[in-house]
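Here the structure comes first, spelled out in structure tokens, and everything after it is commentary.
Apart from one protein chain that is not included, each protein chain of the complex appears where it belongs.
Labels for the chains are A, B and C, by order of writing; each one numbers its residues from 1.
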Amino acid sequence: MNTFDVEAVRRDFPILERTFDGKPLVYLDSGATSQKPAQVIEAESAFYRLHNANAHRGIYTLGEEATEAYEGARSRIARFFGVEDASRLVFTRGTTESINLVAYGWGRASLGEGDEILITEMEHHSNIVPWQLVAQATGARLRYIGLTDDGLLDLSNLGELLGDRTKILGVTAMSNALGTITPLKQLVDAAHAVGAIVVVDAAQAAPHMPLDMDGLEADFLAFSGHKMLGPTASGGLLAKRELLDRLQPMFGGGDMIREVFHDHATWNDVPYRFEAGTMQVAQQVGLAAACDYLDALGMEAVRAHEVEITRYAIDRLLEAGAVVYGPKDTDIRGGTVSFWYHDIHPHDLATILNEEGIAVRAGHHCAQLVMRRYGTPATVRASFYVYNTNEEVDLLVASLARAGDIFAS
Amino acid sequence: MNTFDVEAVRRDFPILERTFDGKPLVYLDSGATSQKPAQVIEAESAFYRLHNANAHRGIYTLGEEATEAYEGARSRIARFFGVEDASRLVFTRGTTESINLVAYGWGRASLGEGDEILITEMEHHSNIVPWQLVAQATGARLRYIGLTDDGLLDLSNLGELLGDRTKILGVTAMSNALGTITPLKQLVDAAHAVGAIVVVDAAQAAPHMPLDMDGLEADFLAFSGHKMLGPTASGGLLAKRELLDRLQPMFGGGDMIREVFHDHATWNDVPYRFEAGTMQVAQQVGLAAACDYLDALGMEAVRAHEVEITRYAIDRLLEAGAVVYGPKDTDIRGGTVSFWYHDIHPHDLATILNEEGIAVRAGHHCAQLVMRRYGTPATVRASFYVYNTNEEVDLLVASLARAGDIFAS
Amino acid sequence: MALDDIYKEVILDHYKNPRNKRDLPGAEVSCTRNNPLCGDEITVFAHVDDGTVAELTFQGAGCSISQSSASMMTEAAAGRTVDQTLELAGQFRGMMAGEVEPDDDRFGDLVALKGVVKYPIRIKCAVLAWDVLQEALQDTGRATGAQPHAVG
Partner (left out) sequence: MALDDIYKEVILDHYKNPRNKRDLPGAEVSCTRNNPLCGDEITVFAHVDDGTVAELTFQGAGCSISQSSASMMTEAAAGRTVDQTLELAGQFRGMMAGEVEPDDDRFGDLVALKGVVKYPIRIKCAVLAWDVLQEALQDTGRATGAQPHAVG
């Protein structure tokens, strides 16, 4: 698609027909979870209606169809990230489970006293708490890359933070609280130079910009299907193949084993040894349909659409007197815009916007370290996706004025 | 419902309209995963079309609807097991994840040298391998309750196996390889008498018979939604409330925390502290619809229907000269019938049955210890559910004869 | 307009001009709690003298609902016995659950919060201060309050 036809896109999303007290839904919380196009909803339910069986287990035709659907989804989703070898994709419920898998299967299994894990203050709790637990269990030290006043990673002391002791670098590709796109390639190169592996949190980046797993040379990359038009419970962990061979399984159970004896078991091949028990088969099939949908739009076009709307939103918000967090330059930020309007508490603002049908998030966005860094307990966050329009931004800004009236009175 | 109207039930399952080479699907693999009624498929997709948002996060109306749907599902599903306090239900992807949660959060957190974990040779790998990993990590000893020649638990030496050192008893409520219903209440009482907690694997029992969590006095009970008419990725872990207060979280991440600092975090309330990251919201909503469906049929009626068909199937199979594993008495077994027909290898038999549209499972059913106990690498397994009929059993038995012809030639 | 139900003048007044918002040196009782969803935080301090809440103050940060509720609470509860205060907390909770008809005499300005019932997700904001107070009074032994289950 050359020009991005947002009206055509909107027609694919049944939920956008919802109204609240007569006011159409203005959904500006795609950073939390995206809405789903009819194509994805249908792919998941068609699986149940036509091909449902347990994957990898049945010798009968239906079982083969289910296995093909599931493994076909694996190939399709891996390809969305430029990965041809589907065995490099481990299915999980999403980013949080993916990062925990690395934390258990690599972090706990290999770190010890004297080792260091380096993450950033920009991380979502899902890329912080698992490493705190690893540090507590192993004696490794958890360190942080700080933030600049502009909402960027402060790399001025990277040489001091990243060294021979650093075994793992965990970093988000795009901040869910600030919108910041991080200089991943530079960080990956620096980490590899000291022998650390890099775990990329792509929860926010994957839905919104082209990502090339191998171009980045990331070691592990975690993503959530539900944020990229896919069903809840879909998502995965991409990895370099040789690292998966060394990763320890986290869960024991069915399908991840080769043989089970009374006192021990042997593991199945990669990636199956990481997928214990019945997996989210229908949901990964739905996510494959979401990848089809996004690739048909073109991830460059998706990004361009969001850059446009984000530029417009930041300009209008600043005009209206809002304080916008994170970088203002759309070259280095995504469509997640955190702000304060006057001194109206984010909760109050969100409640008032909701009366106009506008759904924004108010809170710490699972990024309390970011909030603390910028001295606020919470922000309002508007986050944009393929179905949002500049008119929706206008509505948002007009409603801010109304909130201002209430609190000025 | 007083009389069980299987034809009415069948009309609710769209997949039963499938044919293979003109032959209607005869689905006899519900032990692996059940088919889904239209009501469940619709509940999940209606959530996406109408109420999709991230639960527990949004201040806006859609977010409240999503939270209500998700927490409403929690209450509904807990009630299916007779549990009124919904906070006793932790959502997971299914039985395997649930058991692993106990293995990590209780087993690894509290066991050590000198402690013992007692399980049975009848367990599914999902209730074996997690405990092997606990034993290896903690130095605890893993012991087994053996099996009798009839496919029952051999409790003759229970007094020797279960003692002060036993900290955890893991036991299935119904065997997926033999059909055996275990004497749970007796085992729970015996375990509690020595101070051990009991982890019940209800993957097979929950779909097929009434289960009363508190009547059983089970400490933890794990189940899978996909086996009880629900979506893939739905399911959970039920527990005594005071045990959840002591269970350690397994995954770190968003929503499971109260506050996050650089070096540590504090936990959210039970059960949220066990639900890190975005959960399978739409799927649990679908599972709630499955509970509605099953309760409308009545679990006593479901069980009675399956007893009838199982009785019929065992009689016909024995007549045909098949060797049936596990107990023959339908009072102490469910509708999962493992057998050998003459000396035709289960794989071959399954392939031949598949030509008639019959879907049975052939293999070790993730129960290699059972297979080894009875000296076979695999069995054919037919497993019945609400939509199966005696006519389907007739078709199965007629097709066996055909397989006999091929291999006799 | 529905918003009038929640953003009443008296609420905004308590929010902008909170009563009894200060530390209370030598308080026998104090407790801090936050709302994990949003980060609203309230600390309550009380002098408890012979079974009576002699003095009650708070500190905190958060939205208009959580902060005005705390401010109103300090006015409504001070001077009551501990038992009376806990009873009032129960009645306030009942009002926020839509189960108890508020009674102007006992509730005073708190009656204004009734409109929040229509905004389910904000109810937690309104009751936060009461949670903290209840915990503080039930648990006079602990000085630093109710942070449960710290890691490590």
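Everything below uses one rule, namely that a contact is a pair of C-beta atoms (placed from the backbone, for glycine too) under 8 Å apart; a residue touches a chain by one contact, two chains touch by 3 or more.
This one's a predicted model, so the numbers in the text were calculated from it and none came from an experiment.
Visitor: If the full complex is used, which shown chains touch the chain that is missing here?
Guide: A, B
Visitor: Given that one chain is not shown, which residue among B:T67, B:Q132 or B:N176 touches it?
Guide: Spelled out, the listed residue whose C-beta touches the missing chain is B:Q132.
Visitor: Pick out which of A:L216, A:M250 or A:A265 touches the chain that's been left out of the picture.
Guide: Within the whole complex, the residue contacting the unshown chain is A:A265.
Visitor: Among B:M371, B:V386 or B:L400, exactly one should touch the missing chain; which is it?
Guide: With B:M371, B:V386 or B:L400 as choices, the missing chain is touched by B:M371.
Visitor: For the chain left out of this view, which of B:A46, B:I99, B:L317 or B:A362 touches it?
Guide: The missing chain is touched by B:A362.
Visitor: Which chain B residues touch the hidden chain?
Guide: 21, 132-133, 136, 345-348, 351-352, 355, 362-364, 368, 371, 377-378, 406-407, 409
Visitor: Spell out, residue by residue, where the missing chain touches chain A.
Guide: 56-59, 63-64, 67-68, 257-259, 263-269, 273
Following the convention adopted for this analysis, only the chains that are shown with their structure count from here on.
Visitor: Using the stated contact rule, I'd like to know whether A-C or B-C comes out ahead in C-beta pair count.
Guide: A-C
Visitor: Which integer distance in Å separates the CA centroid of chain A from that of chain C?
Guide: Chain A and chain C have C-alpha centres separated by 37 Å.
Visitor: Hunt down the residues of chain C that sit against at least two other chains at once, touch-wise.
Guide: In chain C, the residues touching two or more other chains are 37, 122, 151-152.
Visitor: Hunt down the residues of chain A that sit against at least two other chains at once, touch-wise.
Guide: 132-133, 136, 347, 351, 362-363, 368
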